[in-house]
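Excluded from the complex is one protein chain; the other protein chains are retained at their positions.
So, subunit A:
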Amino acid sequence: MGMYLFLLNKLIHQNKWRSLFMISFPFLLWFMVVPFVTDTLDESEIPIAWVVEEETNEMNTIAQQIENHPRIELTHLTKREAYRAVQTNEVEAAFLLHDDFLNHIQAGKMNEQITWVRSDKSFFDSFVKEKVASEIMRFALSSKAANDVTQYRGLTTREDWRKVYQHAEQYWEPEPLFQMNFVPYEEAEVLPENENSFQSKGYAALIGFWLWYAWMIFVVLLLSLYKWKSQGIIERLRLHQGSLIPFYIRFYLLTSGFALLLLLMICYLSSRPLQEFGFSYSSIIYPSVIVFAVILMITFSFTRIFKSPYLFLLVSIVYSLLSLFFSFLTFTSDNQSKWQVIFPHTWLYQLIF
């Protein structure tokens, strides 16, 4: 059995250069891309204009907390400068804090306190909006706590209010004491934790591409079956073994095992430099394996349906490319039609997110 599998494997990978290329190509590609990607991610900051009418300690603290994020670069501008900077794309967006902002927030008046200015080319500012909102909310909650406590105890001085405010602030460090992670009930078990949508989509595109690559490798390996069939070897095996089922099982295990191992390796490798940005290997690996197992079965069934190797190749390439592109487009637009479930990449994105 062992020798049979060894020789069959040798036959599947008879072209050593081809096999070497199959394995090394994604790694070479990744090593060429990764310095660029990590440098870009390391160096990239999202420029944001910050417009306040009143410079107070609280306002400075809010700005400081936003600026503490490694990806945000706040520039303090006037209203007029901010509008111009957005128009000339010097900044991604501008956040204009209205007059008497602090007093309104402290009084619990939350609506229409900030104007968010952006252009058609703004892309990453929605991520900053989340950060600004969370810092304002933090300020609002601490203020509310300070208001309630000073009112309850009859404290009237600004100093007392600030003391209570500082006490309330302790509950936010190093992380908010109480956090909720909102996930849909049906997907709760497979959703990754604490990933923002920008990072997730970029990573999904990468995993989708690797899945497509491993799929193509499997297709190339399956072409051996057509060659052997035309040479009369498959027919001979049927007579020799009495049935082709044992042969197909072994062939399927060897080829799918190779493609799956390759997928796991490239997913692992490509997740490593991105782990510091919150990407998690384990959150994608199980969905990828499940979806890839179904892909393998579908592709293997194509060899039984399509008698011509050219037709098999054409159908596999067209189907896999449609799956890669359509699924990702609908995934990024969050607008999925029912018919798109025919594409395996759609299942991958559904399982991961």
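In this section, a contact is a pair of C-beta atoms (placed from the backbone, for glycine too) under 8 Å apart; a residue touches a chain by one contact, two chains touch by 3 or more; residues count from 1.
Just so it is clear, contacts and distances are computed from a predicted model.
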Protein name, per the UniProt record, of whichever chain is missing from view ("Helix-turn-helix transcriptional regulator", "ABC-2 type transport system ATP-binding protein", "3-isopropylmalate dehydratase large subunit" or "Electron transfer flavoprotein subunit beta"): "ABC-2 type transport system ATP-binding protein"
Per the touch definition above, residue among A:Asn103, A:Gln166 or A:Gln231 touching the missing chain: A:Gln231
Positions on subunit A contacted by the hidden chain, ascending: 1, 3-4, 7-8, 10-11, 14, 228, 231-233, 235-243, 247
